[in-house]
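The following block contains the structure, expressed as structure tokens.
The complex appears here minus one protein chain, its other protein chains still in place.
Here is chain A:
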Amino acid sequence: MGNKYIRLFACCLIVKGNRRATLVDLQRGDFIFLPLQIAELLLQSNSVTVAQLTSAYSEEDAGEISKYFDHLIKNEYAFYTDEPESFPLLCLDWKTPNHITNAIIDYDRNSFFNIRDVVNQLEQLGCATIQFRFYDAFDFSFLMQTLTHVADGIGKIRSIELSLCYNPLISKLQYLKLINLFPRVISVVIHSAPDGYDYKFPGSIHELRYIQQKITNETHCGFISPEYFRANKYFFTESLQFNSCLNRKIAVDKTGDIKNCPAMKHSFGSVFSTSLLEISHQPDFQKVWSMNKDKIEVCKDCEFRYMCTDCRAFIPDEYSKPAKCKYDPYTMSWA
């Protein structure tokens, strides 16, 4: 293989951290770790052959390197080729035709803003995904009503995530009815439940996730952990340029305040007195959108930075890494 070139598949991207690198597989949604030296070699590998790459190394080291390469080939992260110029890198652009792409609407028993009105405004903004987070138990007819508002719209909203408070009066079958009636519902999490488990509806692809945790307000968010990492093209390319949580997001907190995120202190106005459209076009509102991981202390040296959902709500100061992150890229350890 010496006179061939080793090429990573274009969907496998190297992210160098302070002490090691990750090889992020955007197609299969996974990642592996790489030593920094191997990452460096791979980054040069489209212009020089494997033999040239290893020529500066002792026989022993060259052997180690080839072993590493073989491992990457065997696991389909890379391939050998005679014509590296035929295999261009992946274009890493991210763009969207929609001014707002996602929204959070919080509600509890004291909230009294009009959900239908907010939903209509979101449709006008082109928002494709809405997350509803209900902190108190609402009855079935309220859930039906809320989803009907979305279903009656012009069809811009394509997916709905529900975070609901456990209500013993709503049966699993009623939830199934809801999901079947409103196919745009893609996930249902029921918090404050007596038991935590995932329930799969028999003969259906749908499921309910029950969790015991009591989610009573917006502070139950912003956790950083490998189980929340996302390795996909959309997320990765967006993270390269923009904030991976807040870009093109708009939130209405339980009091009706319009924010970048319900847990952030700053309110840009209230749904009772102004429109989402107006707020979302304000430069101040959009400022946080471009806060990508390369601008954030510590995160900018972290090998997980384009898989990790950021959080700007819980931070000691503007450029700090999320307070709820326990990872240290300088020691490669989780506290």
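Please note the rule applied: a contact is a pair of C-beta atoms (placed from the backbone, for glycine too) under 8 Å apart; a residue touches a chain by one contact, two chains touch by 3 or more; residues count from 1.
Methods note: contacts and distances are computed from a predicted model.
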Handout entry: Name under which UniProt lists the unshown chain, selected from "ABC transporter ATP-binding protein", "tRNA-specific 2-thiouridylase MnmA", "Ferritin" or "ATP-GRASP peptide maturase of grasp-with-spasm system"
Key = "ATP-GRASP peptide maturase of grasp-with-spasm system"
Practice task
Return the single residue from A:91, A:205 or A:335 that touches the missing chain.
Solution key: A:91
Practice task
Looking beyond the chains shown, say which of A:27, A:47, A:114 or A:290 touches the absent one.
Solution key: A:27
Exercise for the section: Mind listing the chain A residues that contact the chain we can't see here? Expected result: 9-11, 27-28, 76, 79, 85-93, 95, 97-98, 126, 158, 233, 237
